[in-house]
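Up next is subunit A:
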Amino acid sequence: MTYFSYFKAEFLVLLRRKQDVINALLFFITVIVLFPLGVSPSPIFLAPAAGGIIWCALVLAILMAIESMFKEDYNDGSLEQLVVSGLSLPLLVLLKILVLWSVIVIPLLLMLPLLSAMLYLPEGSFWVLVATLLVGSPSLFLIGAIGSALTVSLKQGAMLMLLVILPFYLPVVVFATGAIKAAQEGLPYSGLLAMLLAISLLSLVLSPVMTAISVKASVN
Partner candidate 1 sequence: MSWAWFHKLGSPRWFFLWTKSWALPLFCLGMVCLLLGLVWGLAFAPTDYQQGNSYRIIYIHVPAALLAQSCYLSLGIAGFVFLVWRMKMAPIFINAVAPIGAVMALMALVSGAIWGKPTWGTWWVWDARLTSVLVLFLLYMGIIAIQNTLEDIVLADKAAALISVLGLINLPIIKYSVEWWNTLHQAATFTLTEKPAMPVEMWMPLLISVIGLYLVVAGLALWRMQSYILEREHRASWVKQEVVGDGL
Partner candidate 2 sequence: MAFDSLADFFTMGTHGLYVWSTYGFSLSALLILILNTLGKRRKIRDQLCKRFLRDQNA
């Protein structure tokens, strides 16, 4: 196995399951539909909440996608093979996260104009929302991967994983929605974006190593 052949196969697996990617999108949409229906459909409620709702939906969609990230690899023995492959495990893990991120987030961004219109997001803050997504979402994937690897050997690890990683998701959500709110109120928001970027970079450094450790601990 080489890094490139691994990358290609990962991509292929996801393409073979393109329905799953589409479904991730549809889940995102459905959560967004749930809120106006369940809480309140009026623009007075929705417009200020739009950024928050979109971010909540994003977090949930990413959680769903990432929860089973290593599950199949674990069950079919691929994870064991990665460990004994002699390649650098952190790098392999990073590649996997990269593939997943691009396959989930890019289509999500494409849907965004529509969804933010449905939630009456003020026009001006749309680009801030996009910026927070681009800068913030990598950290969600990177942090999530650690939890996913930790819990992969548990048969129903989904819940435990949530518990482990959600505390780390909260600051990302708070900064991101904070930036959007600041933009809506005409306040400066670049500081918050910088914070998001910092979190993403930090997790970029830490996550692959920690995920690799968790993977190793899981396959025994």
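The candidates came about this way: all candidates are chains of the complex that A comes from, given by their letters.
The definition used in the following text is that a residue touches a chain if its C-beta (ideal position, glycine included) is under 8 Å from a C-beta of that chain, and two chains touch if they have at least 3 such contacts; residues count from 1.
Computed from a prediction, not measured in an experiment: that's the story for all the values here.
Which member of 1 or 2 touches subunit A in this complex comes down to candidate 1. On the subunit A side of its complex with candidate 1, the touching residues are 19-20, 22-23, 26, 29-30, 33, 36-37, 41, 43, 46, 117-118, 120.
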